[in-house]
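The complex appears here without one of its protein chains, the remainder shown in place.
So, chain A:
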Amino acid sequence: MNTPPSPNAPENRPVSAWQTATTTASSRARRRPGALTAGIALAVGSALVLSACSSGTAGPQEQAALTGSATEPVQGGVLEYGHLQEPNCIFGGWIQENFTARQVLDNLVSATEDGSVVPWIATDWEVSEDQLVWTLTLRDDVHFTDGTPLDAEAVAYNFDYWMDGGNGTAAAHLGGFYDHSEVVDADTVEIHLSAPFAPFLSTLSQSYFGLQSPTALQTRTVEENCTEPIGSGPFTVKDWKRGEYIEFERNEDYDWAPENARHQGPAYLEGIRWNIVPDGTSRYGSLLAGEMDAIGEVPAVNIAEARQRYDFTQYITPGRPVVINLNTERGIFTDQAVRQALSHATDREANIESAFLGTVPFEPSGYLSQSTPGYDADAAQQYPFDLEKANELLDGAGWTGRAEDGTRIKDGQRLQVKIVYGLNTIVTPDGNTAIQNFQEQARAAGFDIELRPLTPSENFSGAYSTPDSYDGSVGYWTSPHAGILNINYRPSTEEAPNGANTTFLDNEEVFTTIQQALQAPTDAEVTATFSEAQYQLSELAPAIGLYTQTNTLAVSDRVSGLWLEPAQGGPIFHDAHFTSEEARDSSQGFSAANAENEG
């Protein structure tokens, strides 16, 4: 096995990413029959919607760096932040919904740069010897913004809520493993699993597992909980003007930031205006013009300048990188040799270097991004650019004829495949360039690739998610651990379809290996078994790696203290503040207040 240094940290992420808990001998696990099936079933529908996760950019070793000075922070002011995409809800199963959820909701634990977790709402944890019961000790001083205490009861309620459809991605992660929760006392809750799940804590650091007030969930409408979820986080939702902005207001009571926060107590800012600016040129331009104090998703073409002018942070998200998933169930890519041939056919490294102007790393692996704990660099390197090999494989597979335009032919059928991708939702304009470069390069081996960029509505409608709708589809999925393989490669069954399995791979050996990795007793075994799974997948070649999903943040000198959290690469505003009183006083304030003033 070969584990390279994490690109986001100077040294390897310690294997303790899997487990930071102490093991105790308390095996009080009571399994609920059928829980596994139920869990998997829950994972189903929602997972489909989620397969398109986050976006971002990053410079190695800059991740989560504080962006400013540490002198007495200025209080107040509304920070203007420019963001690429608008979420459907503040909290949900899509990565964009995690970025907003993180401002409003707290988690049980917080991820750190080295892949481990630190206390947040949970101050301590233990796992039973059989690894089936996690006992979490909670802070006793936390309440939601509606006054409901955040206690063991609330945590147990939230677990059931996520798994019963409250969050599809949460259910996709823990489906088949979560059994039930038990309240021990006000500050202690037991999470019972039906099978060991090594990356349990790391999983909980994602905002899919943001804690909401049970009172709010029970008494308010779905719409209210969508647009204005009640959490215990550093901000609350003040206003949301769809298509324009979301305003967050400081939670004055906040005094339970995670251990890795830069300060304790309420946020320095009075609030944030989270502006939706989909066009990259406009977004960067608004930062240049001083309309924004910070922006996310700096276009590749602006990164060199942004590094000079602004406090610039780039973060490579762990999980599945941006890959082409090949349809192994129907069509031309059911032939493994053809999949392997396409993997060899193009110079992906040169392609990514050119398309992103050298700002985003090439990712050879089709399965895990290089910042994921457990990433195996050798397994990732099995398909270097080798046109000769690609041609041999295709010849061997019977694609020996050639049409006038160079496309290979077998039994009268052209080697023609359709690749679909959500443009501007999943794939940025720079990524679009990379995909077109791939298309053009693959012609040399005799592939005729038809590209079909999907509009946002087409992408989210699910019209292009069935085996008969594409030969290849492009996607990524952030996850702080290699357990993402279980989400992406668990075979669909009738009672538990898996919409996240976009290659439709149904391979017993791979699935078994992934299950063994998730349940392995030691960190070393977890890593070794995931490594084996990566080799097995690599041989089957159901996916082709393109580039890492990276998050970027460019911050003007008017503000300081922003950082990107490591689990998913979202911006953290709790520690942000204006750098001077002049800068703060020139901020516009909340829209409603402006309207009143003008009125």
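One rule holds for everything that comes next: a residue touches a chain if its C-beta (ideal position, glycine included) is under 8 Å from a C-beta of that chain, and two chains touch if they have at least 3 such contacts; residues count from 1.
One rule holds in what follows: contacts and distances are computed from a predicted model.
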item: Missing subunit (named according to UniProt) among the choices "Response regulator", "FdrA protein", "Porin" or "ABC transporter permease"; value: "ABC transporter permease"
item: Option from A:195, A:357, A:377 or A:528 whose C-beta touches the chain left out; value: A:357
item: Options A:433, A:502 or A:549, residue touching the unrepresented chain; value: A:433
item: Contact with the hidden chain (one of A:219, A:381, A:400 or A:455); value: A:455
item: For chain A, the residues touching the chain missing from this view; value: 279-281, 285, 299, 301-302, 347, 350-351, 353-355, 357, 423-424, 429-430, 432-433, 436-437, 439-441, 443, 450-458
